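Note that one protein chain is taken out, while the other chains of the complex remain in position.
On to chain A.
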């Protein structure tokens, strides 16, 4: 979607001092990208429900190896929608919390979801005792999928989500603490970057009018992340986090921090408070 040239020109002139181009009613312009984003999220949560069914079935069948092999691929559609996790924070806690979110760590029964299952599968090499957690996970992702349609997507949450997820990757993921038992972090990285980039992509046409350099820089950084992660692709997914070299980790850390820095201006650039 493009600004009508006349409007764009006057907007740029009046706000040039700030380097901001405020659309008269930016929300109007955002209708299309946000609608499209909602479709993207809905597709992902639908996929998540399906994949979780298979994952849960493997757990219930006591098939440890199969459950392990399905862990990372099942998570990716969840990780891809994480930019807007604040819209369903109650479910996020029960689906994706980590042991260190609880003072008692793994001993706390409230530690549920993907990482509880990951812990038991890898650290204890069994599916024993996972039945309830698996049911809970299935119920949670189904609930999430059901909610999406009726959920309002406030523009500032969607636009801000691109940066918010990069902040999270920078602060609590890049060091490999998310999938600490399975070492499947690179799967999550790819899904997180994809999820954040999706938002950027949808907004690109609007932003590139006022700040083509910004768009080029952000795109180049996403591309470099993709190129770096591509080195670790395997037939089925990704190498273990342990294979990530120090220099590639430093590069990813630099790019994710710069993406967070740059994308943090996205809301302002679009005139959103």
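Just so we're on the same page, a residue touches a chain if its C-beta (ideal position, glycine included) is under 8 Å from a C-beta of that chain, and two chains touch if they have at least 3 such contacts; residues count from 1.
Just so we're on the same page, contacts and distances are computed from a predicted model.
Looking at the choices "Deferrochelatase", "Copper chaperone PCu(A)C", "Ferredoxin" or "Carbohydrate ABC transporter ATP-binding protein (CUT1 family)", the name in the UniProt record of the chain not drawn here is "Deferrochelatase". Residue-wise, the contact with the chain that is not shown comes from A:271, picked out of A:33, A:113, A:195 or A:271.
Across A:89, A:152 or A:247, the residue that sits in touch with the chain not pictured is A:247.
Hidden from this view is one chain, which touches chain A at 15, 18-20, 221, 246-247, 250-251, 253-255, 257-258, 261, 264-265, 267-269, 271-273.
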